[in-house]
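The complex appears here minus one protein chain, its other protein chains still in place.
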Amino acid sequence: MSGAVPLLGGLDLAGLGPGLPPLVCLLGLLGVVAARRRPNLREGVSLATAGVNFALVLWLYARHRAGETLAWEGFSLAPGLALSFRVDALGLVFALVASGLWILNTLYSIGYMRAHDEPRQTRFYACFALAIAAVMGAAFSANLFGLFAFYEVLSLCTYPLVIHAQTPAARAGARKYLTLLLGASIGLLLPGLFLVYHLAGTLDFAPGGLLAGVAAADGTLVLAFLLLVYGMAKCAALPLHGWLPAAMVAPTPVSALLHAVAVVKMGVFGVSRVVFHVFGPETMARIGADDLLVGVACFTIVVASLIALAQDDLKRRLAYSTVSQLSYVLLGVGLGTGAGAVGGLLHIGMHATSKITLFFGAGAIYLACHKTRVSELDGIGRRMPITLTAFAIGALSMIGLPPTAGFVSKLFLVRGAAADPAGAVVLAVLVASALLNAAYFLPILWRAFFRPLPAGTEAGVHEAPWPCVLALSLTALGTVGLFLGHGPLLDLARAVAHAAFGGAE
Amino acid sequence: MRSTDSLIVRYIARRSVPFIQLYALYVLGHGEDGPGGGFQGGVIFASSFVLLGLANGWGYGRRAAPARLLDPLLPLGCLIYLGIGLAALLAGGAFLEYGALAGSDDPEVRRHWHHYGLIGIEVGVMVTVSAAMATLFFEMARPARVQARVDRVGEEADRA
Amino acid sequence: MDAQLPALVIVVPLLAALLVPLAGRRAAWGLVALALLLAFAGCVRLLVRAHALPEGEAIRYALGGWAAPVGIEYVVDRLNALVLTMLSGVAFLVALWMRRSTAREIRPPAVTGYYSVFLLMAAGLMGITITGDVFNLYVFLEIASITAYVLIAMGRRRQALYAGYSYLILGSLGATFILLGIGHLYMATGTLAMADIAAVFAREPQLYDSSVIRTAFAFFTVGLALKMALFPLHGWQPGAYAEAPSATSVFLAATATKVSAYALYRVAFTVFGVRFLETGLPVVRDALLVMACSAIVVGPLLAIRQHDLKRLLAYSSVGQIGYVVLGLALHNADGLTGSFLHFWNHAAAKGALFCVAGALAYRAGTTQVAALKGLGRRAPLTAMLLTVAACSMVGVPLTAGFLTKWYLARGALEAGQWAVIPVLLASSLFTAVYAWRLLQLAWFADEDGPVAEDVPWSMRAPSLVLGAACLVLGVAPLALPVAQAAAEALL
Partner (left out) sequence: MPDAGGPLLPPAGPAAAVPGPAAFADVLGWLATHYNYAIYILLMMIGLYAVLAKGNLVKKVIGLNLLQTAVFLFYLSIGKIDGATAPVVWTDRPPGAEGVPYENPVPHVLMLTAIVVGVSVTAVALALVVRIREAYGTVDEGEILASDEAQEEAESARAEAQEAAADAAGARE
């Protein structure tokens, strides 16, 4: 109640601070529903919401940099169970990446959905708005309960997006998506939450980990850790990755949303929160959870890459690539070194930008010539030069070659691994993974640019609608731009690592 | 239910009705300080109609206690009960505190009013109990041809 | 008038019940709504007053001016103020909701009778809750039950008659057990007033070892378990909920079994006392724990297989009553808080869901699950209501249902009953399965047909209030302090 009073007072809007982005997105949701009979207005509202939201996050970032502590008490549901919000470096990494890419994603959606003349667009945009509200809420949540609540909301509100086509394939994919995500969160995450609360008596994130100093058997803590990590099935650690390729049935903007911006990043962000602010590096090291996490991550990176090699469907190949790339983040935060943590957190942003480019590219190819398979892409680079150039930039970033964003994060990861006593194995995995990435991305580019168009197709430029091309060009530029100007993200990641590991990087 | 063939039974049944009812009232009035009261009185009162129905046929009994009379009486008895209770409440006492009806603090007056309230309550109980008992009997014992007519009327009402 | 409130909240619906058959067909509905609105206002006022009192005290009202051990006393404390508010609030909303629904489902000549019996039942349930006398409890229990039999048997299909009959037989069996329990209690203590019995126990703790007292408690438990349809004594319930007219279903499902559960709390904690539960007959507590947990798991499992929406919801209620009883078995502040929260939370969610079933019956003439198809297109608000209430049943965070589970889980951990956690989670998963099936049909199986109209606003508005309650109770801590105060008052 106490938190609602300033809200009802209505004057001290700035006092809401980190509560503002989710609230604005909810307003956007209402606007979308209200404008359901006027498509132009509806899409305008969506775009405006995304813009205002990004501006708000930037404003929060600026104030955070200025050294202000921004917090909003929010709602207290029950003692120990509050929806309260706070700005910190880790949250800002996620929020900046998500809200920034959201604008482009919305732009792309508008182009894609209109070109396809899809039905049920209001539901689509409404769920989109709800999804970004959930992401913002999770990013700024000051406790594990808020993170869990918004995590669940995101699972539920993306389900209508995945099942959007309502074809049998979409139903089957969406069923698998929801079953795995919801099953894991009810079956693992929720008991993990109970366990943490039972052990610590609080769910509020703390800089050194809220479980630091809690007297409990190592086994219990490891159990709690595993429950939380695997409960967040959105991070797609093997073997709970199955939802991700299954959800490829969704329209491409949704795939981009799921696999680049919101859903998967929610998973790795959640795990980072667990590592840094629930357990804390010290406890992690004491109970051996860091090695566990690194092991899981390495296994996922290699195996998922191998699976990706065998996929002919373009979006499925990208999905398995996502599974593999997400574990870079897990690897980074699990390494237990400052540089590793920086690399992992940077990879949230780097991977998001590159992967969204790749998905936009895949969607644009589908829009322009209805091709979904890698083997059908012969010579397509000549028909869609902009799209395929952007795609190539994204692919290079996945492999980790300069001048793209992926290079930066991987560099930090390598440095982090080198600082680790058992770093040799990790280094080997990183190298192997880079080679595997090259092995499944370069053939696509080779086919697109160096193989002739199949006989019988007319040559000539035939790009996707302009909002799509614009969006994917911007993300491709962003991928390069992040290589050059990753300062703000790096500062934030460094701040997190600094708080966790002290000065050493 | 058909009427009996015996004229004697039919005649005596008819003639005993007032006596049964008088006795019912006696039992009612006796309720405060002896075995009796509204429940018992009500049942005895209803039994007079039951007797009529048994001896002189269902229709005869039903005409003596028609549904349009009994149906309003059912809630009316309860209303008397509740009304007195509420009146006590309005007079400043607790619900059903009849003594408060006196409107004075004199214990003697209050005791009197307590009696009046109690008897009023018993009357209410009696009205409802006798109406309920008679209704139960006549509804359960309803002959098939009457039932058929009621059903027909009901269906017509449904359609309307 | 304030002092008379405990009597008035019962008497006003009772009075209206008697006036309804005398009033015309037109005025009847208005009278019902007015009476229940007044009762609700009174109950809210009582809730506020009960919370203003110092810890351990209660509002006491002596009927007829006779003080407690001699006369019948109405007692309002923090626990039953919570239940009373829930009861009268739901009754009022259902009264608003039912005008159009009953007009379609009940034969016109029987409508005023239906209203009258409905009010009687509401008064009976509130009487069970407010009374401080064990025998009076029995009488009100029977008033509520007999009226419930009638209200169920007025369903449109012939199965309703048999459902009402089975409920009558099992309900009367339960009532007889309760009567026997009261008899044994009276035999050992010589009084019927709850507070007085508790005082006897406090004076003579050796009574706890008496086999008469133990028998009494066993009779109460079995009798009330039958009345509240606690698994495996739930046999009467699915048929009764499924076949009853829609308005009856909404009201029964939202309130009736929970009032019996409340009676068990009242008997166990106020009459027998906390110490008896701990030392007197621990086996009953263990049995209740097992029964509650089985109900929590089996209810939703059975619900998954149903094709009729009302029957599905009825089985889900079999599971939900387990949550309400679990607190008694866990027997600590957090567990009790969870259960007491569920009085409100489940009333809101299940009431809303049965409103959806009623809306289906109103528009489609059937309550088959398949009739939900395309609801999201035809009636988006009703479909939203279904969604929110179903989420609350699953226990999605930010809905009311989550708070219940949170507190029950905390209580279980505190009591060292680790096994309860998987039970709660499994039930959430099973509930998610059937909720998902309903939502799938409602939202993702639509066709591009003409957009048919939703149910009239007189039905939509009250049901939306229930749906909103699912959200508000989940976010704003309205119910929590009330439930916590009630739990603390009991222990």
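Per-chain residue numbering starts at 1, and chain names A, B and C are given in the order in which the chains are listed.
In this section, contacts are C-beta pairs under 8 Å (C-beta built on N, C-alpha and C of every residue); 3 or more make two chains touch, one makes a residue touch a chain.
Keep in mind the model is a prediction, meaning the values are calculated, not measured.
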Specify the residue from the set C:258, C:331, C:373 or C:460 that touches the hidden chain. C:373
Touch criterion as defined above, residue of C:22, C:37, C:110 or C:173 at the omitted chain: C:173
By the contact criterion defined above, which parts of subunit C meet the unshown chain? Give residue numbers in ascending order. 69-70, 135, 138-139, 142, 146, 149-150, 153, 158-159, 161-162, 164-165, 168-169, 172-173, 175-176, 179-180, 183, 186-188, 190, 192, 204, 206-207, 209-213, 307-308, 368-371, 373-374, 440-441, 444-448
In the full complex, which bits of subunit B touch the chain not displayed? Write them out. 33-35, 39, 136, 139-140
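Following the convention adopted for this analysis, only the chains that are shown with their structure count from here on.
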Determine the chain that sits nearest the middle of the structure, using the mean of its CA atoms as its centre. C
I'd like the Å distance between the centres of subunit A and subunit B, where a centre is the mean of that chain's Cα atoms. 77
How many Å are there between the centre of subunit B and the centre of subunit C, using C-alpha atoms for each centre? 35
Averaged over CA atoms, how far is the centre of subunit A from the centre of subunit C? Could you give it in whole Å? 44
Residue ranges of subunit B touching at least 2 other chains are none
Which of the residues in subunit C end up touching subunit A in this complex? 391, 396-398, 403, 406-407, 409-410, 413, 421-422, 425, 428-429, 432, 436, 443-445, 448, 474-477, 480
Which of the residues in subunit C end up touching subunit B in this complex? 4, 7-8, 11, 14-15, 17-19, 21-22, 61-65, 107-109, 116
Listed in rising order, subunit B residues that touch subunit C in their complex are 71-72, 74-76, 78-79, 82, 85-86, 89, 93-100, 154, 157-158, 160
